[in-house]
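One structure follows; several queries about it will come next.
Removed: one protein chain of the complex. Kept in place: all other protein chains.
Up next is chain A:
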């Protein structure tokens, strides 16, 4: 009974995909951890519109190719402009249950290294929690912090610090 219900839910979730949808058994496989390129291609179509057949995670016209969420100084709330990005990744993970991501939080260089590590963790946790609320599952997500240790911008000015107050989403195989 449970099985039938989950298959039903998955059918509903991927409702807009019709002709390219694979047989039910394969859909079931996917939730169990099998391959799942079909759903990702559909997600790509839906989210970005273009690049059919291209990996949506790498398609520049697809929102899924965007991986960085920027934060304000001493802050870890996700700004409105990044809601769609986080939502798109959460849905991708929901539809590709064998996909996993590492969310790396970063901070600017000012202050204690260990305290900054904890602040970076908060940023990564914010992204993780938003994804959990939007359909991704806990086992697909790992939130970690790089603190101030891996700055993307090396400068010691406000624009560099802005660049470094960031969380990055990395899919398995990308780290």
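Quick note on the criterion: a contact is a pair of C-beta atoms (placed from the backbone, for glycine too) under 8 Å apart; a residue touches a chain by one contact, two chains touch by 3 or more; residues count from 1.
The rule is short, and it goes like this: contacts and distances are computed from a predicted model.
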| item | value |
| --- | --- |
| Record-based protein name (UniProt) of the chain missing from this complex, from "Thiosulfate oxidation carrier complex protein SoxZ", "Cobalt transporter ATP-binding subunit", "Fe-S cluster assembly protein SufD" or "Tol-Pal system protein TolB" | "Tol-Pal system protein TolB" |
| Option from A:63, A:87, A:102 or A:153 whose C-beta touches the chain left out | A:102 |
| Which residue of A:97, A:145 or A:164 touches the chain not shown here | A:145 |
| Where the missing chain touches chain A, by residue | 102, 104, 111-115, 117-119, 121-122, 125, 142-147, 149-150, 156, 170, 175 |
